[in-house]
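Every protein chain except one is present and positioned as in the full complex.
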Amino acid sequence: MNKFGKKFVVEVFGESHGESIGVIVDGMKPGIKVNYDLINADLERRRPKRVGETKRVETDLYTIESGIYEGITTGTPLLVRIPNMNIKSKDYDFKDMPRPSHTDYVSMVKYGRIYPGSGHFSGRITAGIVVAGSLAKMMFPYEIETKFLKVGNKKDNEDLDSYIEKISAQGNSVGAILKVTVKGVPAGLGEPFFDSVESVVSAMLYSIPSVKGVSFGVGFSGISLLGSEYNDPIINEKGETKTNNSGGINGGITNGNDLIINVFMRPASSISVPQEVYSFKTKRLETLEIKGRHDAFFQRRAVVVVENAIMIALADLNLRV
Amino acid sequence: MNKFGKKFVVEVFGESHGESIGVIVDGMKPGIKVNYDLINADLERRRPKRVGETKRVETDLYTIESGIYEGITTGTPLLVRIPNMNIKSKDYDFKDMPRPSHTDYVSMVKYGRIYPGSGHFSGRITAGIVVAGSLAKMMFPYEIETKFLKVGNKKDNEDLDSYIEKISAQGNSVGAILKVTVKGVPAGLGEPFFDSVESVVSAMLYSIPSVKGVSFGVGFSGISLLGSEYNDPIINEKGETKTNNSGGINGGITNGNDLIINVFMRPASSISVPQEVYSFKTKRLETLEIKGRHDAFFQRRAVVVVENAIMIALADLNLRV
Amino acid sequence: MNKFGKKFVVEVFGESHGESIGVIVDGMKPGIKVNYDLINADLERRRPKRVGETKRVETDLYTIESGIYEGITTGTPLLVRIPNMNIKSKDYDFKDMPRPSHTDYVSMVKYGRIYPGSGHFSGRITAGIVVAGSLAKMMFPYEIETKFLKVGNKKDNEDLDSYIEKISAQGNSVGAILKVTVKGVPAGLGEPFFDSVESVVSAMLYSIPSVKGVSFGVGFSGISLLGSEYNDPIINEKGETKTNNSGGINGGITNGNDLIINVFMRPASSISVPQEVYSFKTKRLETLEIKGRHDAFFQRRAVVVVENAIMIALADLNLRV
Partner (left out) sequence: MNKFGKKFVVEVFGESHGESIGVIVDGMKPGIKVNYDLINADLERRRPKRVGETKRVETDLYTIESGIYEGITTGTPLLVRIPNMNIKSKDYDFKDMPRPSHTDYVSMVKYGRIYPGSGHFSGRITAGIVVAGSLAKMMFPYEIETKFLKVGNKKDNEDLDSYIEKISAQGNSVGAILKVTVKGVPAGLGEPFFDSVESVVSAMLYSIPSVKGVSFGVGFSGISLLGSEYNDPIINEKGETKTNNSGGINGGITNGNDLIINVFMRPASSISVPQEVYSFKTKRLETLEIKGRHDAFFQRRAVVVVENAIMIALADLNLRV
């Protein structure tokens, strides 16, 4: 249920109101030196600090409480624990007026109630995905890089920080399209059906709150290409292709070229702009205005979550072979 | 490996060169009357017969050899077997010159060789997915419909058949973007992490050969919306929303509104236009021209595959609750 | 559900009343020559022909319909299909008077009815386990041998066939304790928790109808040994032990010594001796006498089922490493 993977198995746990959140990772080979600097650097990338990011402080002091002896993996499950510092949440209770596109309504349906800080739906849980991805990278250290293809309606010649500041000042939020490139992934990962590389990677990415689109290679833009233009001709013995419209995957299997993954992350649903909501108490539409420390643009924080999620998927695909 | 699902488990088998292809479906509840007309109609939709579709005859005579007694499911696995009528394949052997964006190269890497008719990579295997989906619909008969949002560069005022005929005459192929709407799915399916509805549905869809993009709701177009525009306000006690930019899913869980899924299917890689290929024999670039019965536009045949794949995913999500 | 294994995955299907029974095996590596003689020999061992075995003819003509090309595995799932020759069953319907210790009662509870020939509970389904085991042996050809430690109350100096003939003449049946030894299994298979070798092997063995006891090494007889007697001292660099009370497994992991597995198979529940039964129709106890072709001692036929079940478990454990 709350698990991902067959050979590199990741399970997240925790809620904003509990004593800790974290992740348990099974499948690390024994004998690997844990690179704490990498984990720290990855968590630092996820921390809010840029323009348009929440002013909440997230400390993310973690301990790895099992699966390690003298800094070396033992081959048994690693419990990564991140204590919650401030477990007294005074969040507004949205039971009567579930916030638009938030998890309030589905939480009521699925769990029978709404928890402070969104409970297990909290974006904070992605800190566990980050650390699991750092661990994955210790086994399979592929080069990975991410570019923002689009940020809301920002024009190409507009400065990102100024654009975000403007959105933030309005109490609003924007979405982004990311293009992630992974270099060095060997050919032959994945299965033709059900465990295609696209299946495994997209299943992982769609665990990240706010991801609403995942495509590979040229993605949906491939609509304008004829078959003769879309096809990627191999040009040498190493299997390198002239173009890479397929994003490094044919028939569900990696072909050794760069993996190209596009991800759309919708605008944050938490905004302070007044919104129309339905009140289950008064049985009519009301106006809701939520003041607070929102992310106008959380997607820069999320880059490391997306990258590390992909690295988890690739580690699992690798270990299955 | 070649399996999908936790409670409605689907495994496909077969190659174009073997005695049969098919699917084994575990998780059908006992006591369900098998609707053979539905299966026949679904298979008929997948059969080539439209403009721009292969002239190969695919008979798809099937038997359900287990899991049924007197036309009623028994609660045990159903073997759906589709005999291969013509197992003598005289396909060109592409070992030395793997076709661009085809499975030839990855087949060499993964299995050590290329099989006639692409072996297990054959699009023919999707017949099994179709029947599994028909079975899923017997348990959860949601209303599902599909529209073509885009077909290659076809203009809105252009006739589809004429457009495809033109592409077909060139020996070329085009892609398509499909928008699938599922009505009647209850709120509460899915999990916040790793088994989000988006994860399960996209993992299934990415098993279909040529799917290279999957998005939900407004998908990547949501980039132009601010948070205040993207959010879907609930308007009544049933949880209906004014807009449906989220495609019926929040926090990975269905919210009871229509499920909206967009799928990009790339142009068929098999074309008869001359293509540049690398010869692993002569160690240089050559020109390859493959005459044959290609699909210039297989995507109309694939609509039922996409729909039934989604129905399989929804059946599994339902039975997990 | 009806599946076993993580990397060598076996799913059985079929009922005595259907068109075919069989097994689908996923996880065979590509490039393995299929040894049909081995499959035939294994199926022959399971066929009734000895004293005290049913007079029913089971033909077991099988085809392998996928996953093979020119006699060599392709790396994709193998469908092994065994057609049912005589699907018209005129079996007595035991709905009103479920037979003692038979599957009639639980079939009513679980599936809502009883199927002719016991449906999916039929011992005939074990033919699929046999073939899956033959395939496992093609990858991991360990030496395996089985001895009968005990057969009912047969005395050591009594001839087995005479003993069974006597039981058979009474319309009765007897149980057996088998000791299986597997030689050549490498050290290091298994996991400390949940996937211990004992867990995986016993889970597999308890799928065989009528198995009601599984133990390892000296098994329950170890009760009479002190720790100092039970412990198996290593005697050389290869890790060989002086005794093998642990049956080749410590901490859930194989230690490189012979694997020793004891299996108790209860007497067949189908007997022709008159038996007391409860009639759900008359609401009172009745006497039931079932004439027919019963196995007084099916356990000699079952040896190959037990052995091949173990080989499936070992193949899976091997491929997981």
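Should a chain be cited, it is by its letter among A, B and C, assigned in written order, with residues numbered from 1 in that chain.
Here is the rule we go by: a contact is a pair of C-beta atoms (placed from the backbone, for glycine too) under 8 Å apart; a residue touches a chain by one contact, two chains touch by 3 or more.
Computed from a prediction, not measured in an experiment: that's the story for all the values here.
Considering the whole complex, the residue from C:Ile68, C:Ile164 or C:Val214 that touches the absent chain is C:Val214. Taking the complete complex into account, C:Ser107 is the one of C:Ser107, C:Thr146 or C:Asn318 that touches the chain left out. Considering the full assembly, A:Ile68 is the residue among A:Ile68, A:Met139, A:Leu160 or A:Ile235 that touches the omitted chain. Touching residues on subunit A toward the chain that is not drawn are 1-3, 7, 9, 11-15, 17-22, 24, 26-27, 30-31, 63, 65-69, 74-79, 81, 110-113, 115, 119-120. On the side of subunit C, the interface with the absent chain consists of residues 1-4, 10, 12, 98, 100-103, 105-107, 109-110, 118, 120-121, 125, 150, 152-153, 167, 172-177, 187-188, 191-196, 198-200, 202-204, 206-207, 209, 211-220, 222-228, 230-237, 239, 241-242, 245-247, 250-256, 262, 264, 266-271, 273, 275-278, 280, 283, 285, 320, using the contact rule stated above.
Methods note: only the chains that are shown with their structure count from here on.
Residues touching across the subunit B and subunit C pair largely coincide in numbering: over half of the numbers involved belong to both copies.
Rounded to whole angstrom units, the spacing between the C-alpha centres of subunit A and subunit C is 46. Distance between chain centres (mean CA atoms), subunit B to subunit C: 38 Å.
Shared contact sites, meaning residues of subunit A that touch two or more other chains, fall at 192.
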